[in-house]
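Here the complex is missing one protein chain, while the rest keep their positions.
Right after this comes chain A.
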Amino acid sequence: MSFPMSKSTIIRLAWLPLCLLLVACHTDMYDQPRYSANQPSDFFEDGRSMRPPPPNTVAMGTFDPNSAMFSGRLEGDLVAELPMELTAELLAHGQTRYNAFCAPCHGLTGAGNGVAAYRGGMQVPTLHDERLRTAPIGYYFDVITNGVNRMYSYAHRIPPEDRWAIAAYTRALQLSQYTVAEALHAEELAELP
């Protein structure tokens, strides 16, 4: 194209500035006609587009009544052994989960003095009594999964592996508050006041 442009070229290209108008018309792609997570819906009666699964359904591979891993029980009895290997990583992971999900009520040490207790006045029992110390580890899994009396279930927020990690960490907490002196090594005994 040579400059100066001929008159007819200018006239032929005169529609181009109209394209600028198109630039502003874009909101249809911003909100596309599909649901995204957490979006309300007026199609379903309860107003949510994320459909809750029908009652008593489970995802494939997440439930097995005969597996200690998923139910905390074997043949109806609470298991006394952790159904996975106990490692330092598992305990460290359990600590982050415990601090996030349990400490607000039970406190960082499990003494029952979390913020909901001392700021809100909730009655929370300590995890350091004789009955709980001797309860099988499956009991903690069971409490997290199904709740107990006033305590709600945490099953929908904590996956089974994490529940076991918390159970293992709870045991460590109990040990931290209640260890018989005979169980210590000689050098540790020497450090006692």
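In the analysis below, a contact is a pair of C-beta atoms (placed from the backbone, for glycine too) under 8 Å apart; a residue touches a chain by one contact, two chains touch by 3 or more; residues count from 1.
FYI, contacts and distances are computed from a predicted model.
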**OP:** Refer to UniProt and select, among "Xanthine dehydrogenase, iron-sulfur subunit", "Transketolase", "Amino acid/amide ABC transporter membrane protein 2, HAAT family" or "Cytochrome C", the name of the complex member that is left out.
**Re:** "Cytochrome C"
Subject >> Which of A:A80, A:A100 or A:V148 contacts the chain that the document leaves out >> reply: A:A100
**OP:** Sort through A:L16, A:M29, A:A88 or A:A190 and give me the one touching the missing partner chain.
**Re:** A:M29
Original post:
In the whole complex, what residues of chain A lie against the chain that is missing from view?
Top reply: 29-32, 34, 36-38, 40, 46-48, 96-97, 99-101, 104-105, 115-116, 119-123, 150-152, 156-158
